[in-house]
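Some chains omitted; the rest stay in position.
Per-chain numbering from 1; labels A and B assigned in written order.
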Amino acid sequence: MTDDSSRDHVVPGSDEELETADVRGHDFRGDLDLESLLASYETTGFQATHLDEAIDVTERMQEEDAKVYLTLTSNIVSSGLRETVAALVRDGHVDVVITTSGSLTEDVIKTAKPFKMGEWDADEGRLRERGINRLGNIFVPSDRYVWLEEYLYDFFDDFFAEESIRTPTAFARELGETLEDEDSVLKQAADNDVPVYCPALTDAEVGNFLYYYRQRQDTDSDIGIEILDDYEKLIEDGMFADTTGLIAVGGGVPKHHAIMTNLFRGGADYAVYISTGMEGDGSLSGAPPNEAVSWGKIKDETETNYAQVEAEATLVFPLLVASAFYAG
Amino acid sequence: MTDDSSRDHVVPGSDEELETADVRGHDFRGDLDLESLLASYETTGFQATHLDEAIDVTERMQEEDAKVYLTLTSNIVSSGLRETVAALVRDGHVDVVITTSGSLTEDVIKTAKPFKMGEWDADEGRLRERGINRLGNIFVPSDRYVWLEEYLYDFFDDFFAEESIRTPTAFARELGETLEDEDSVLKQAADNDVPVYCPALTDAEVGNFLYYYRQRQDTDSDIGIEILDDYEKLIEDGMFADTTGLIAVGGGVPKHHAIMTNLFRGGADYAVYISTGMEGDGSLSGAPPNEAVSWGKIKDETETNYAQVEAEATLVFPLLVASAFYAG
């Protein structure tokens, strides 16, 4: 090989001038406000650009008055994002909430007693002795669950008095109606007629305390949680909507529930994912929006109608919400 | 600062000789069989050592005749790990299976028609046109779902004939009884009296086809899926067991279902996790075994009774199963 032929490899050259934007970050000489900072993300590249796209897609959901589905894993409610979710529901920005069971009980606890800042590296055996439960860097003293137990037993009495077989959406709504905290997701959902779907309702304290509740002598042991009615409602929620948009914070059952039921209408019109999932494990949680296109769960548009931000949600969801829903 | 004081920083020295094993990898001059290769993982460090620990913990589950819970996300059944799971159930190595809904329908499809190897980077819009659904690097032609639809309608007729409100474990068992494939997880579970828990049963094709099924004129529209009975059974499964062991392949609802119900007995005795989850996102999927100790979901022992391998499951689960259940 001669140097000349190697140079063709190393510096092939190009004639084409690209029409896309220049890569360029924030100018710290100028204004330093949230809007201008986030505006610079568009041309910063990597995930910053994805956050900008996510904001954009979310704004289009609003412009087109889409029915907005917000899906979230339980740890979102464990964290300070609970108040963000409650705000979105309170202010009419979200039409359907889909989540897992921990969200419901943790939202209720927080109406009475806060979760506390903790640390990742604690002596777990010692925490157990002290009655402190760890959720990442968040601590939940166990008296919260003692309180919750009584609260739920009272609620169960009323809830199952009407009928013995109930649905998760009814559970969430009627429980929400008992709450007073304006920062509660369930209260805001109940007040604003936003259904909260939660198919695996038993998989947290709701299940635990329903177990004990059924053991009681005086309880109708035929009480139960039926999940097919909700699935039908969720399908029809989407089927008859003109336009739908999904915001999936984390993955799991809630994310899949939203995209699967949007399949009935030929796919969601818009979708935004915030996720730490890994695409390469073939999981639903890690699957990027384009995988859902092959299934018809998200529509295939010429103009890009979906975006994914690969990030831990507490870092970016407040930015997305601030910019897409509350700015300007 | 003098050089001398800096040297104390750079080369502080140490008197202590550590008693632990030397770090040392496989000797490729010697035998090259699975057993000797995996044996070297013990002292290879990083995740290899974790895989060795996971094998060890799994072997102790067997020695102590623990009730073994295997939890898996749906994509495990999408992949070739389905046959591994079926083997474990068939050979009596697993006592309880907990999973999500996609596992059930995909297992049934595979009794009749295979999934096909595909690729990650496909043109998604084009796949949609061709009727091909993508699951990571696996393709599922849509005729599989056409076939499944008929199969399930027939099954639903029988299933709901008995009673109109049924449970996910009954669904899995009775559906498994209709299958003939020895590599089917559901068939083996039915044949070997291994319950298959799946609280969010609606969140996949089961839900979709139940929706259409209920729309039919001739159907009892009061059919439903009740999930509280199963949760009670799962709690009692563990509560009265002498010893329990968990093997969680992936995270999500199945993993949490297993640890949460083991809480009733004061924690699982043994636990092995295989996961790609990220601890730092505070998710249940990413939470390592020690987080479950603070909750009492896994026992706190002096001898280590849990292990986690941070890896995509298809790479390591066959190794774990081969070594812990089938070797020697």
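A few comments on the model shown:
We take it that contacts are C-beta pairs under 8 Å (C-beta built on N, C-alpha and C of every residue); 3 or more make two chains touch, one makes a residue touch a chain.
Quantities reported herein were computed from a predicted structural model and do not represent experimental measurements.
Shown here are 2 copies of a single protein sequence; counted across the entire complex in this file, the number of copies is 4.
The rule is short, and it goes like this: only the chains that are shown with their structure count from here on.
Rounded to whole angstrom, the centroid-to-centroid distance between chain A and chain B, based on C-alpha atoms, equals 24 Å. Across the interface of their complex, chain B is touched by residues 73-75, 78-79, 100, 102, 120, 122, 124-125, 127-128, 132-138, 165, 199-204, 207-208, 210-211, 214, 223-232, 235, 250, 252-253, 256-257, 260, 263-264, 276-287, 290-291, 293-296, 300, 312-314 of chain A.
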